[in-house]
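One protein chain omitted, others in place.
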Amino acid sequence: MAEPIIVADHVSFSYDDEGPQAVRDVSLTVQRGSFHAILGQNGSGKSTLAKLINGLYTPGAGKVTVCGMDTQDEKNTWEIRRRAGMVFQNPDNQLVATVVNEDVAFGLENIGVPTEEMPGRIEKALRDVGMLEFAGRAPHTLSGGQKQRVAIAGVLAMQPEAIIFDESTAMLDPQGRREVMAAVRRLNREQGITVLWITHFMEEAVECDQVHLMHEGQIVMSGTPKEIFADAAKLKPYRLDAPPMARLAQRLRSQGMPIRQGVLTVDEMAEEVARLCR
Amino acid sequence: MQVTLEHVTHTYQPNSPFQSTAIRDVNMEIRPGEFLALIGHTGSGKSTLAQHINGLLKPTAGKVLLDGQDIHEKGFDKKALRQKVGLVFQYPEHQLFEETVAKDVAFGPKNLGLSEKEIAERVEEALARVGLGQPGIAQKSPFELSGGQMRRAAMAGVLAMRPEILVLDEPAAGLDPQSREDMLQLIAGLHRQGTTVVMISHSMDDVARFATRAVVMEHGTIAMEGAPEEIFRHAERLEQMGLDVPSVCRLGLKLRAMGVDCPPDIFREEQAERALLALWKGGAAHGAE
Partner (left out) sequence: MALNDITLGQYYPGDSAVHRLDPRVKILLLIALIVAIFLAGNLLAYVPVILFLGLVSSLSKVPVKMMLKGLKPLRFILILTFLLNLFFLQGETPLLNLGFAVITKEALITAVHYSLRLVLLVLASSLLTLTTPPITLTDGLERLLSPLRAIHFPAHEMAMMMSIALRFIPTLLEETDKIMKAQTARGADFESGNLIARAKAMVPLLVPLFVSSFRRAGDLAMAMEARCYHGGEGRTRLRVLKCGKLDYIACGCVALLIAAVVLCGKVY
């Protein structure tokens, strides 16, 4: 059994004392090296949860533990942020420096990495996200997907154990989304970096190990993508729709075609149809 | 009303080290009543093209004609043009600025110099059209609305001009699935009621569902043009261009590659359903023989 790296234990949070709770009694465990998705509509509390994990907010009730450290304890703050980095939604609003490699250096400078060590770490981080050739470019000359990959490199250079992506693909075109998703999957697979992927795109959630569905501040469903998307009707109350292939499978099943449960991707569907039609 | 682009070329910052040609010798027309999808990779020139339709950008070479008249000719009424051709930019909610939603929607009609009464009528109509007709919303600050509502309020600001042609640059970008669907239904509704729609989109599933015609841009020129079924028949070519194809299209490609006899022109979910059921029944019949 893998060790848990992010643990939320009955966590609640509200932005102001009288206001409604943005996160209500959420419990969540993410194992080291896994790839979890939090899926939900805008306003479901998923971004707030992300910020609670990174220590940008501290819970009003309950407890968040990252790599064994309590986020409530102020002396852990910087260590938590280094070990569980975060990439945000807007590619324009998270790059600080005027040149790509200096931006990647920003985090390293903040945590006091010795100057001699920086170039090597920057180079590796940029290479890992396929952005090495852009090291000398100005951020505003890059595409959205490229900017997000620079942001990932900035986190990566700090050698984190986990990275939280707060809707990091929401503002990208399909090409940019593919680039970013591919880079993140590679980091998860090859370097064992734990990923918490916050999104409202079903197609992205399909590719994760575990999906948590958030609605009105609560986690209403948790499971593997196959379990979550097995029944499109169950998703309706949460204003979410199943991924296209799950929807098509549902349609075909209702017409009597015995498509097996758990078909989510085009490849799975093609195999299933081929099996049935031969 | 018909807009025609004749040999339109647009170069940004000409005669400077930053010179770049965004579109090159583009010929196309926008037919009354159609739902035209503009497809292409980021940087393929679709946004530049869209901004020529209502004269925001002036072609470096070539002409833009409205019912045969050059819109950049001296004496051409640009204001009237901008009333007839409404343009909704990407993330239009970033342009809201007034104290109340109603005032913001009134900005366009006010610029047209309409009477107070007419303005009020149009504001009410436009807000109702985008689903913000509930009492109280008109008097709210636009910055108090939710993301999806802000987007629709910004749309209302363009609709209040009563455009005959509506040009939209990725109207659903960044919205969550439900708001996305609401937005697309709204646009489809406007189209049904006679508005000509030109929509830039990255989502081929949306193009497949709504468009009557599609233009594919690549490197500043038109690479493909035709009804969605014709465009998606060349799914491989689209993928080469780095574009998506509808997921059912990909399914068709995959099945054919696996040797399953799946018909080539599937690009909507209900078509896929029918075709696959037919296949399965045919296959089952075979098995029974």
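We just call them A and B in the order they show up, numbering each chain from 1.
Heads up, the rule we're going with is that contacts are C-beta pairs under 8 Å (C-beta built on N, C-alpha and C of every residue); 3 or more make two chains touch, one makes a residue touch a chain.
What you are looking at is a predicted structure, and each value in this text was computed from that prediction instead of being measured.
Shown chains touched by the undisplayed chain in the intact complex: A, B. Only one of A:A2, A:A61 or A:I111 touches the absent chain when the whole complex is considered: A:I111. Contact with the undisplayed chain is limited, among A:V26, A:V155, A:A170 or A:V273, to A:V155.
Here the missing chain is touched by one residue of B:N111, B:S146 or B:Q185, and it is B:N111.
Interface residues of chain A facing the missing partner chain: 51, 54, 56, 78, 81-82, 85-86, 88, 90, 92-99, 101-102, 105-115, 118-119, 122, 138-140, 151, 154-155, 158. Seen across the whole complex, the unshown chain contacts chain B at 12-13, 16, 18, 51, 54, 56, 79, 82-83, 86-87, 89, 92, 94-98, 107-108, 111-112, 143, 157-158, 161.
The definition used in the following text is that only the chains that are shown with their structure count from here on.
The distance from the centre of chain A to the centre of chain B, each centre being the mean of the chain's C-alpha atoms, comes to 30 Å.
In the complex of the two chains, the chain A residues touching chain B come out as 41-43, 143-144, 170-171, 173-176, 200, 202, 239-241, 244-245, 247-248, 251-252, 255, 257, 266-267, 269-271, 273-274, 276-278. Listing the residues of chain B that touch chain A in their complex gives 41-43, 146-148, 173-179, 181, 202-203, 205, 242-244, 247-248, 250-251, 254-255, 258-260, 262, 269-270, 272-273, 276-277, 279-280, 282-283.
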